[in-house]
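Below, a portion of the complex is reproduced, with chain positions unchanged.
Think of it as A, B, C and D in the order they're written, each chain with its own count starting at 1.
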Amino acid sequence: MLPQNIEKIKEVRTKTSEVLSDLLRSQKFVLDALEQCDEKSYEQAMEPIKGINKKVEVIDQLVVTVMVRYSPEARDLREMIAFLKIASSLQRLATNEKNYIKNMKICNENTEPEVKKIILESLSINRCTIRAIEYAIDMIEVTDDKEKLREIASRIDVEASKTDDIYTMLEKDVLQRMNQEHMINEDFVNALKYIRKNLKILDRLEDISSKLIFARIGGTL
Amino acid sequence: MNTTQKPIMEIKDLRFIYPGAAQPTLKGNNLTIYENQITAMIGPSGCGKSTLLRALNRIHDLYPGCKYDGEILLRSNTTGEMNDILKLRKENEFIKLRQQVGMIFQKPTPFPMSIYDNVAYGLRLSGIKNKGELDGRIEKALKEAAIWDEVKNRLNDSAMGMSGGQQQRLCIARSVALKPKVLLFDEPTSALDPISTAAIEELISELKKDVTVVIVTHNMQQASRLSDYTTFMYLGDIIEFGPTEEVFLNPREKLTEDYITGRFG
Amino acid sequence: MGGRLFKDFSLFSATLSLFLLIGIFAVLFSYAQASLHEFGFNFLYMEQWEIGEDDEGGVFGGYIPIIGTLLTTLIAMVIATPLAMGIAIFLTEIAPAAIIKPFSIAIELLAAIPSIIYGMWGLFYFAPIVQTLFGGNGVGLLTAGIVLAIMIIPFMAAITRDSMNTAPDVLKESAYAIGATKFEVIKDIVMPYSKGGIIGSVILALGRALGETMAVAFLIGSVMAIPQKITDPTTSIPVLLANNFAEAQDLEMSSMYYLALILFVVSFALISMAKVYFMRKR
Amino acid sequence: MNRLLLNKIILILSTLSAFVGIGFLFWILVTLTYKGVASLQLTTFTHDLVEGGIRNLLVGQFTMAGIATLVTVPLGVMAGIYLREYGNATRVTSIIRNLSDIMTSAPSIVIGVFVFAFLVEPFGTFNGWAGAASLGIMMLPIIISTTDNMLALVPKELREAGIALGGSKHKIILQIVLQAAKVGVTTGILLSFARIIGETAPLLFTSSNNQFFTMDMNSQFPSLTVSIYNLATYPDEASRNLAWAASFVLTAIVLFINLVGRFVTRSKHL
């Protein structure tokens, strides 16, 4: 195999890692922002995801180049197809993240303390997301060790199901409270809805991990 | 690829030693050839692809001193039983075997006679003398080999004057005319240009309606686009055998994967 | 420049052989003039070979040596051709690998043995056998023909084998692969494929037999007489030349040149023909 | 089955004829060896023909063949080079090539006749030069055509590769093409030497023969083969025995050279 080819394939990986790192930074800023109710951090969080669409296009183009020039087979082909699919997922991830940040701006000095409390509780979800993104980045690095790949993939799954549990608890909590106070607080409902965006991000990350499993271990797409 | 496929040949623990060779060239191979499917054999040069292929119609036995071990089963037309072709000893048994298991080579091998006679030759050997029947079978074979239109007006010209691709199709027609059960191809296109190659590939993929095909090829793309099953051989061993798409997308063995992705050696 | 000189010298060398050939033809032709003038084409069927009074003039006809040449050659070809084909077939298609090599070498060595050895061997060992089997006095047409045959067999067999070997293995294998027997492969594939070469080798052997001197000189008897039986002694053009050329004078000498010219032209024609066949091989 | 029977019969016949052929070789070689070795003495090699030895004959035969070879080899190889390297498949080239091929098989006696006409008759005496010339004429076309054929086996890419490295044509021919064909050409020379060393007919009335030891090429020159012819026809036993001895030596030399040629070809990879 020509070294240029291997280079190009590596570049696809690196670019994908980069996009995930962008998301990671964004998530971390959001977490900061929410913990400290610091409005400026929202803007900072928006910053890294602005360039993602462009970067995804670059990934797509790199994959096309590899396909055109090297007609990859087996593992290489699986990897290229997987990354093409992952690129689409990354775009979605970025959109979800953007929506999440926009919506979470509701959390500022004027936010009702009760709502704020829910949001603060929901931050364990964010921490899970951050860990899951970190795992996904790790996964891209692992090319040969099937055991390790499966292990990381399962950790991502664990984070995803943890978030599900956390959200379920949060929801129960909110509903109980609303029941007690015999009223429907729009803000509560909205907060829950926005938090759910974060779950979608984890969904996508699971998706990416399964594509990486296809790339590195095989099976069907 | 459904599950109703019936084996037509089965190779069991086949060992093969060339005369005078110290080491066996095939070291206990197992392989099933399914009916009306195309099975490709790939692997680096010298791994024993041709040797295995040539065992399937015992063409090795033209040269004395080859040693076989194990079994090569071929399904009988009449009884449906699997008979071991390694048990054959008599010349007329060989002749019958080779009429059932035909062979096409890397370089086209037109006989030094007319186009018509090339196809008629095998038919005559098999006892068909009647002119009408011959004509019919020859036309049919040439049509099946997708070369009828190009030669119908010059059946009496010498076959040597045709282009390489045409010659190869003529050779296929010659084999097909005998209605073999299995056709063995040893790198049938490696001496041809891409356009003739495409024509032969198309022809082979048409043929599988009627016969079972086993093809050795150096060209992995060819194996992957043409075959239903692929066998990867290495140093006289069958390393991997499976449906082509599986072998090329999800090879089980690292050796296969390395070879397919060009990271070999 | 060195390159120029090199090229010019090579051109000179190449034309040399051309001039040699033309030279031979011209010399033979001009020395044969006297006889040609005297006897013209009648020479071909005049039987007398009589030196005139005082070594002046005389009547010379080529009929006897010509007939002798043709008959020895015919006998040789009739015997040699089937045997040589048999050997070639054996070597290309039948012999086990281990035998092919030593056998081929033996055949080729047989072809390399100088003709005079065949002559001597024939004279002392073979002629007596022919005598006991067929009568006569040992030397004569038949003995010469048979020994000539023995001499050209290896030559013919070697060239025929080479031609047959040009039939590619895959071609043969593909005939076997549609159920042909060995003989059918030889008859329908190998022979037609190497037809040109085989015919060429037969003609070439024919040319050799025609021009052969020493093997025949020992055995033909060298008698200026028309043979009545196959065992009778007679003579042939090369033998006549070998034995009498140096002593001949004037018109007889010229007639000898005439004979040499005939031999040369005939073998020239035969070899050219053989070449055409070799070239048509494919 | 009829086909199978016919097949068997033909195969048996072929095998039989092969053994008949090889049988004759044995017969000839065995009698030759038997008679030859029996007649060989030490004096055979140390004495000249007049004293019942073949010393002068061997020397004479080798001298003529040697001179023929020395003159013919450069001419023949150069001619072969011209035909294959410079001739460029023009008409003239192909005429020369074909005529030279035909010359290879020209009857040897006719060459003797030709040489007689312009090297013996004008000088009034048989001489060694004439013998060497007729052998040379026999040898030339053989060397031309082996050189030509051997050069033809050198792939044209090899020449082009040399040229593409910036060589001039004659350098490439000498240093690469001829190198590549070296073994074949050498074998060709060896084999053609073996061929002329056993020739009789062209020597009969060119060099004729000489009973005495001489190196004077202007006089009748001793020849092994011509002597064999003469000796064999003498009625006395001693002459015949000497003929057998000489034949044995001659055959041994010829076969030896042939075997060497074969060996050289086999170890082709330099």
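Methods note: a contact is a pair of C-beta atoms (placed from the backbone, for glycine too) under 8 Å apart; a residue touches a chain by one contact, two chains touch by 3 or more.
Every value quoted in this text rests on a predicted model; they were computed, and no experiment measured them.
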Need the per-label copy counts for the whole complex here, not just what's displayed.
A x2, B x2, C x1, D x1
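FYI, only the chains that are shown with their structure count from here on.
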Could you compare the number of C-beta pairs in contact for A-B with that for C-D and name the larger?
C-D
Chain B and chain D: spacing of chain centres that average the CA atoms, whole Å
50
Between chain C and chain D, centroid-to-centroid distance (C-alpha), Å
17
CA centroids of chain A and chain D: separation to the nearest Å works out as 90
Listed in rising order, chain C residues that touch 2 or more other chains are 181, 184
Touching at least two other chains at once: which residues of chain D meet that condition?
3-4, 7
Chain C residues touching chain B - in the complex, by the definition given at the top:
96-97, 168, 170-181, 184, 188-189, 192-193, 195, 282
Per the touch rule, the chain C residues reaching chain D in their complex are 2-3, 6-7, 9-18, 20-21, 23-24, 27-28, 31, 82-87, 89-91, 93-95, 103, 105-110, 112-121, 123-125, 150, 153-154, 157, 181-184, 186, 204, 207-208, 210-214, 217-218, 238, 241-242, 245-246, 256-257, 260, 263-264, 267-268, 271-272, 275
For the complex, which residues does chain D have touching chain C?
3-4, 6-7, 10-11, 13-18, 20-22, 24-25, 27-28, 31-32, 74-76, 78-79, 81-83, 85-87, 93, 95-96, 98-103, 105-114, 116-118, 126, 137, 140-141, 144, 168-171, 173-174, 191, 194-195, 198-201, 204-205, 208, 225, 228-229, 232-233, 240, 243-244, 247, 250-251, 254-255, 258-259, 262
